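The complex appears here without one of its protein chains, the remainder shown in place.
Now for subunit A:
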Amino acid sequence: MNISAYLDRFGLLAVGLVAFAAVLLALYGLAELASRRDRNRAVAFVFLAPAVLFLLIGLVYPAVRTVVMSFYDAKSENFVGLDNYVWAVTDPDALQILVNTAMWIVIVPLLSTALGLVYAVLIDGRAGEKVYKALVFLPMGISFVGASIIWKFVYQYNGAGGEQIGLLNQVVVWLGGSPVNWLNESPWNNLLLMVVLVWIEVGFATVVLSAALKGVPTEIVEAARIDGASPSEIFWNVTVPSIRSAIIVVAVTVFIATLKLFDIVRAMTQGHHGTDVLAHNMVEQAFRLFERGRGATLAVLLFLLVVPVVIYQVRNMRRQEMETR
């Protein structure tokens, strides 16, 4: 490996950045021209043009195209009506994927939010709270792939006779059990994959919920305590209702991340042993099996699952804004 082998990349980067700077300068000049003539519409157009152009070509058009493709066959040549959708809900393999996805989007948001909440309450006001928070928050900076590798080593299996290399199997052996090839054991392997995402998302939940906890007026908690409420009563009847909207936001955010999950399944099992999910199989269908119709259909299903949740989130945010006013 020689330095000269990388030069083309840095050359490309330099050209790209210079070109981008030129575009920015040109836009700025145009905006300045329009500003002098005091034409708000023209200025707005210049400011918005790049973003709107990108979004139209890169998101709006492709989304519409994907919906259309979902009604066509593998090569997008013949119209097949609802065949792809029928496949998605009747084919045993596809059904397995839908069932797995359903498990993911129920279990992961629930577990992440619950653990994050418990942890945030436990460390609230405790000495070293910042360190506690940072330790759990750290996985947020690690990629899904990195986290998968970390956990794949935890789950590693080394035959019944040999010494165990994976921590989980070593613990099992220490407790007197015999090691298990965890990632091949359907359906439990699904849970082990979920652990990876929960491990990442609990940090997010903790940080957001812990900030919300700081906003709960201490007088209310104090008053409840003087009235003789037990800690668990205070938790359920005072704390949880006060930070309800933050809890919903966390659950919804984790829900959406879970639904779009590709990396962990890819890096852990490649979708084998009954662990495939919607977002992963979509890519498999479209780019490995060249079943573009089916891939598009799965993408549309993904979209349809996200929409109601986001609408709910927007209404929740609206209500929150009304309350704070």
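The working rule: a residue touches a chain if its C-beta (ideal position, glycine included) is under 8 Å from a C-beta of that chain, and two chains touch if they have at least 3 such contacts; residues count from 1.
One rule holds for everything that comes next: contacts and distances are computed from a predicted model.
Undergrad: Using the UniProt record as the reference, specify the protein name of the hidden chain from among "Carbohydrate ABC transporter membrane protein 2, CUT1 family", "Autoinducer 2 import system permease protein LsrC", "Heme lyase CcmF/NrfE family subunit" or "Tryptophan synthase beta chain".
TA: When "Carbohydrate ABC transporter membrane protein 2, CUT1 family", "Autoinducer 2 import system permease protein LsrC", "Heme lyase CcmF/NrfE family subunit" or "Tryptophan synthase beta chain" are compared with UniProt, the left-out chain turns out to be "Carbohydrate ABC transporter membrane protein 2, CUT1 family".
Undergrad: Of the listed residues A:A88, A:I105 or A:V154, which contacts the missing chain in the full complex?
TA: Only one of A:A88, A:I105 or A:V154 touches the chain omitted from view, namely A:V154.
Undergrad: Considering the whole complex rather than only what is displayed, give the residues of subunit A touching the chain that is not shown.
TA: Residues of subunit A in touch with the missing chain: 1, 5-6, 8-10, 12-13, 16-17, 20, 24, 27-28, 31-32, 35-36, 40-41, 43-44, 47-48, 50-52, 54-55, 57-63, 65-66, 69, 115, 118-119, 122-123, 126, 132, 134-146, 148-154, 163-167, 170, 199, 202-204, 207-208, 211-212, 225-228, 230-231, 245-246, 249-250, 253, 259-260, 262-263, 266-270, 279, 282-283, 286-287, 292, 295-296, 298-300, 302-303, 306-307, 310, 317, 320-321.
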